[in-house]
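Just passing along the structure, written as structure tokens.
All protein chains but one are shown at their positions in the complex.
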Amino acid sequence: MEFTASQIAALINGTIEGNRDDKINDVSKIEEGKPGTLTFLANPKYTQFIYETKASIVIVNESFKPEKDIAATLIRVKDAYTAFATLLDYYNKIKLDKKGISEKAHISAGCLLGNEIYIGEFAFLGEGVNIGDHSKIYPQVYLGDHVMLGKNTTIYPGVKIYSDVVIGNNCIIHAGVIIGSDGFGFAPQAENNYSKVAQIGNVVIEDDVEIGSNTTIDRATLGSTIIKKGAKIDNLIQIAHNVEIGENTVIAAQTGISGSTRIGKNCMIGGQVGIIGHLTIADEVKIAAQSGVGKNIINKGEIVQGSPAFDISSYRKSYIHFKNLHEIKTKLDNLEKEINKPK
Amino acid sequence: MEFTASQIAALINGTIEGNRDDKINDVSKIEEGKPGTLTFLANPKYTQFIYETKASIVIVNESFKPEKDIAATLIRVKDAYTAFATLLDYYNKIKLDKKGISEKAHISAGCLLGNEIYIGEFAFLGEGVNIGDHSKIYPQVYLGDHVMLGKNTTIYPGVKIYSDVVIGNNCIIHAGVIIGSDGFGFAPQAENNYSKVAQIGNVVIEDDVEIGSNTTIDRATLGSTIIKKGAKIDNLIQIAHNVEIGENTVIAAQTGISGSTRIGKNCMIGGQVGIIGHLTIADEVKIAAQSGVGKNIINKGEIVQGSPAFDISSYRKSYIHFKNLHEIKTKLDNLEKEINKPK
Partner (left out) sequence: MEFTASQIAALINGTIEGNRDDKINDVSKIEEGKPGTLTFLANPKYTQFIYETKASIVIVNESFKPEKDIAATLIRVKDAYTAFATLLDYYNKIKLDKKGISEKAHISAGCLLGNEIYIGEFAFLGEGVNIGDHSKIYPQVYLGDHVMLGKNTTIYPGVKIYSDVVIGNNCIIHAGVIIGSDGFGFAPQAENNYSKVAQIGNVVIEDDVEIGSNTTIDRATLGSTIIKKGAKIDNLIQIAHNVEIGENTVIAAQTGISGSTRIGKNCMIGGQVGIIGHLTIADEVKIAAQSGVGKNIINKGEIVQGSPAFDISSYRKSYIHFKNLHEIKTKLDNLEKEINKPK
């Protein structure tokens, strides 16, 4: 896709200084700008680069005053960062605007398909699947029987969604995600073996949720595993059966949450965190990366670290002493000698 | 699917109190019971809910004596929990009873297909694949050349099994699992680069094994990576080349086991545990979540925690002191002052 300076200026309501017909077909960082690319200057720390950049067009703030000559065409807007982000969104929307239902997809009986949807090649829809308007099912996706998808939701290639899962509007599910697989439930038997506990609940994902690549979300034993509105879940995360994730909670990659734990809203959970089962985590809690949470966190906004985790400033204090444990031990040994020496 | 009270009573050998024709089409927890659902009361802590539940049918113990009126139809059985679990199994068996071989699957030459199997759309079977009776291959599964599957084994959508892997009877492999990919073996070369060591062994999975979503199990360099009978492996677990997992050992999500390590039988390994390579772990060992095991565990039934891991009660004692390190350090400093002060 190619755009001219005047097309871009029109999209972001900007004024041009330079050649209206300059063309770009890619974007770049200002410090790495190449001919034929668009970039922006928002952070004053990067001002030096605007005089050297090879980018063809630079979006700048209205208030920007150059101190030297600039080779690039400028587009002045109120807020350069926001304008650039708007353009990227616009570009992505065009690029990702797939439509149509492939004849190579398999659509079982009783499916209800919305308007202007995309269903890619080798996608499989089980019986009675519902897809809302403007949703996109990429190639090689599996939607089990009676899966319900809202409007404007994107399911990237190779996602596997087991039967009866419900997903809301404006969700984005990245490639390789598994939703609705059996929870890890086994009843110990007499001979040290296990019998499987049937997992017949489902998973409910509310609106505006994004889920990263290869994350797994197990179905509930009974009832639902629930991801609430606006939650953002990164890659390779494990969410066990009957877990509930609160609204607008953000979870970084490779974190694992054990069965039946309920996480509040607006929490921020770092990467590689582990949380054991059947806990309650309050709203607005922050958990540092690699922490292991072993008990309820009841205070709103609490911040914890460690494995097991406790108050983050206490953890950090303890950890400084841990790093100095050899000196502490030496001091203790010296004191002991001092005390025990003959007087 | 819809069932009447009399159909359910027949299945679990129960006696009805109420309307034999009450119908249910779903199950619920007693505290969340909705009309048209079946639930059960086994734990006395939940007795209060039976008087309020909106569920249409409740399975109760023969011994249960109501203290107030109950709106729901009751089915009395010897053991309500077991009867309910039996029904869920029955329900799941019907629901998951897929059969038939899709014309949209690709089946290469020389495959041996058992009776009453299911092969879903866009599944790929390489040359000489064997599938036992009653096994199910969901859509988009890949079975490499000469993969052998036993009877009554279920392979969920999108599982990828490389060539020569052998899987027993009554196994369940969840979506996105990768079995038989190359072990991570590289020989250092003169220029700091690496040459690949060919991985030509396979993976053997014995009977009654369940493997969770997106778990990865690498093939052996030579010989076999082995998962023994009855082992239960959760989601997103890494099992490296030539590892051996003992009978009925249970491993929680996101744990990683490095190359050539042998784990005993009846072990319980928590989530996010790491075990280095070439170790031997005794039978019945328990490893706490997030632990890192760096040496052999030779005593049967040992319980460890920490990174590196050691005896769990020692770890917990040390960790309590770790949390108080600031107080310990302060006390030490005060003692030092005390001793050094002029007398």
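Letters A and B name the chains as they come in the text, with residue numbers starting at 1 for each one.
Here is the rule we use: contacts are C-beta pairs under 8 Å (C-beta built on N, C-alpha and C of every residue); 3 or more make two chains touch, one makes a residue touch a chain.
Computed from a predicted structure; not experimentally measured.
If you put the hidden chain back, the residue from B:218, B:247 or B:302 that touches it is B:218. Among A:92, A:115, A:189 or A:313, only A:92 touches the chain that is left out of the view. Here one chain is not drawn; of B:28, B:169 or B:258, the residue touching it is B:258. Contact with the chain that does not appear here is found for just one residue of A:71, A:101, A:289 or A:312, A:289. For subunit A, the list of residues touching the undisplayed chain reads 27-29, 32, 85, 88-89, 91-92, 95, 102, 104, 120-122, 138-140, 156-158, 172, 174-176, 208, 210, 212-214, 230, 232, 234-236, 247-248, 250, 252-254, 265-266, 271-272, 289-290, 307, 319, 322-326, 328-329, 332, 335-336, 339.
Interface residues of subunit B with the unshown chain, by the touch rule above, are 106, 122, 124, 140, 142, 144, 158, 160, 162-163, 176, 178, 181-182, 184, 186-187, 192-194, 196-200, 214, 216, 218, 222-223, 236, 238, 240, 254, 256, 258, 272, 274, 276, 290, 292, 307-308, 310, 314, 317-318, 321-322, 328, 331-332, 335, 338-339.
Heads up, the rule we're going with is that only the chains that are shown with their structure count from here on.
Centre-to-centre separation between subunit A and subunit B, using Cα means, comes to 26 Å.
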